[in-house]
Each structure stands twice: as structure tokens, then as C-alpha cells.
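Encoded as C-alpha cells, here's the structure I'll be asking about.
The complex appears here without one of its protein chains, the remainder shown in place.
In this document, chain identifiers A, B and C correspond to the written order of the chains, with residue numbering beginning at 1 in each.
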Amino acid sequence: MKIRVYYEDTDAGGVVYHTNYIKYCERARSELFFERGLSPQVSPTEFFVVKNINCDFLKPALLGDILEVKTELIKRKNSSLILKQEVFRDETLLFSALIVLVYVKDLRPSRIPENIVTILDKG
Amino acid sequence: MKIRVYYEDTDAGGVVYHTNYIKYCERARSELFFERGLSPQVSPTEFFVVKNINCDFLKPALLGDILEVKTELIKRKNSSLILKQEVFRDETLLFSALIVLVYVKDLRPSRIPENIVTILDKG
Amino acid sequence: MKIRVYYEDTDAGGVVYHTNYIKYCERARSELFFERGLSPQVSPTEFFVVKNINCDFLKPALLGDILEVKTELIKRKNSSLILKQEVFRDETLLFSALIVLVYVKDLRPSRIPENIVTILDKG
Partner (left out) sequence: MKIRVYYEDTDAGGVVYHTNYIKYCERARSELFFERGLSPQVSPTEFFVVKNINCDFLKPALLGDILEVKTELIKRKNSSLILKQEVFRDETLLFSALIVLVYVKDLRPSRIPENIVTILDKG
């Protein structure tokens, strides 16, 4: 998952606006679904919600940079997952996050289907 | 309708990213509904869509600026409106747009209810 | 610090896109500077950077909601601060974050000036 930094991603400090690294992680998670012809919105009533993010901003990205997001499944519970997502520019780690996702169905936490776990585990 | 320019609104050029002036105009239109306790989404199947925008970028806004959006109903047809929306910093005009909105109901152009016209005309 | 939720803040899930709560916190921090006639960019070479965010997404906000951001100084070190920022809709807590900010001068961590601490402590 490669991401180019455009003007819209930067701010008057000359670097990528901090929340955009978190957007890039969401793009990467969604792309794992899209590239299999699926949607992160598994059904209108069934999808993941972000419950917690703990993230470190290590180095800034700049206009024109090409970034890569790496996604790794760290822990799996019945209705939730912990993913580690990291944003790199070449070999340099810029941003690192642990993200807790809860699978909800009809607005309640629900068992994650096996095939959905597989999608996020292969990332 | 006063709008503060935050970091998120600016880009690496040090000024407000160009599409954000158009966002500010949308905020101002929506606020005309919200401040009356209404929603721009009149019903799940009934709302305005933007059909055309013709806009001039005259001067840049900067981090921390307080901007004002002025909205004027220019022309009214059966199922569409033309609004003039301008973004000022104090007396200085920064951005000016003519915006064509079409009222749709069940995905088809539909007669604009009288009370809805009133909302946008008072702006 | 009151914030209205506009269309731009929401996503196809019908609620506020998750990273936008973090944007609202940044707006609130910047506003503490702006309302005193100051800038969060204290000088071109002197400003805070976000080092870490640990946040919980508790309940979703919706189009048209009016949100309030509360900011509290939790801990102060020589060159860094920990802020607690919470987003409420009326009495309901929607989002809560601990945010570590580092004060940099000429790109290096630097002692936070006393008057700057005061700005963030009063919020």
C-alpha cells in the first residue's frame, strides 16, 4: 500500500498534518478489503469500528513523499482485533500505531467471521 | 457565519488549501439550516445537490484568520437555485463563487418547497 | 470551544470520521492561542509537535451535532506536556485522549516558556 503525499495532506508547518497518518492507516485497512473485491462495510449493519488508537509520531513526512503502510495482526479476540500499523518512507519509520478494532453487527459487538480475520491477517 | 482558519485548513504553501474555501461555503449553507433547528438533509430522500460551481480565488487566507461567509440568493427556478457566496477577511474579499444547487427528491429534480427557499434567502 | 459537525466531517457510515475528533482537539489547542491574539506557531522555529496520542472512541457524533472540547493539563515536564482532551455532546463523553506534546526550538526539544504553559493550563 503506497501513498503519495499531496498538498492536501500537508499543513502550514510544511509537513503532513498529524491526523493524516491515522487516515493512511484506515486507507490501508480498507484497501485490504477492496483489493479482494470486498468492502470494509461488510454489510450495512456489520463492520469494524475503531475503539482505541495509541500512536507515536516519530518523524515528519513531506510533500511528494511516497509512504508505505504496513499492517500486522497482533492479537485476536472473539469480537475485537489489535492491529499494528506503521508508516514508512523507504526504510525510515515515521509513524507507529496500535489500533483496537471492534466488530459490530446491529450496533453490538459480534464474533468476527473467520474470513474477515484472514483478510486483515494477510495484510 | 464566522470561520477560524486552523492548521488542518492550510497546506505546505502556508495558505488555506484552495478547495477549503468551497467547504466553507457548504458549511455556511448548512448552518442556515442548523441554526433554525433543521437539517440540510431535509429528509433521507430529499436534499440539495451541487450541480455547478464557478469560483474565483482572489487572495489567500492564513492560519488564525477569522473569515466570514456571505450568502445571497441570486436566482430561483422551479427545482434549482443560484447562490452567490463570498468569503471575506474583514473588508477584504478572498473568494467568490456562483453555486447552482438542484433540489432532488427520490433522486430526481423536484420543486423546492417554499420554506426551504426562505431559509437560503435570509442567509 | 464549540464545534459544529458539518458534512465534511462525516463519512459514508453516517457518523463523524474517526480522525476528525483528533482534529477537533488540535483546533481547541490552537484556539487557546488564537483567542489571546497569539499563534500556536510561537515563532517560525518554535512550536509544539504531537509526540503521542492515546485515545478512546466512545460514541459517534452526527451531522449537525454541536460538540465541546475540554482541555486539561495533566502533567508538565521540562520540554513536554501531557494534555487530556475530551469531546462532549452536551453531557455525553464521545471521545477522550491523552496527548503528549513536545516543545521544539530549532528542531530540538526545548524548555517550554512559562507563559506558554499558562495558555494551555487555562483551557
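Keep this in mind: contacts are C-beta pairs under 8 Å (C-beta built on N, C-alpha and C of every residue); 3 or more make two chains touch, one makes a residue touch a chain.
Remember, predicted model here, so these are calculated numbers, not experimental data.
Asker: Tell me where the left-out chain touches chain B, residue by residue.
Answerer: Looking at chain B, the ones touching the missing chain are residues 12-13, 18-20, 22-23, 26, 41, 47, 49-57.
Asker: Would you write out the residues of chain C that touch the absent chain, in ascending order?
Answerer: Where chain C meets the chain not shown: residues 7-8, 10-15, 17, 19, 62-63.
Asker: In the full complex, which residues of chain A touch the absent chain?
Answerer: Contacting residues on chain A, toward the hidden partner: 4, 6-8, 23, 26-27, 30-31, 34, 39-41, 63-64.
Operating definition for what follows: only the chains that are shown with their structure count from here on.
Asker: Work out per-chain C-alpha centres and flag the one nearest the whole-protein C-alpha centre.
Answerer: That would be chain C.
Asker: Rounded to a whole Å, what is the gap between the Cα centroids of chain A and chain C?
Answerer: 22
Asker: With chain centres defined as C-alpha means, what is the inter-centre distance between chain A and chain B in Å?
Answerer: Chain centroid spacing, chain A to chain B, equals 32 Å.
Asker: In angstrom, rounded to a whole number, how far apart do the mean CA points of chain B and chain C lie?
Answerer: The separation of the two C-alpha centroids amounts to 27 Å.
Asker: Where in chain C do residues touch two or more of the other chains?
Answerer: Chain C, residues with two or more chain partners: 23, 26, 41.
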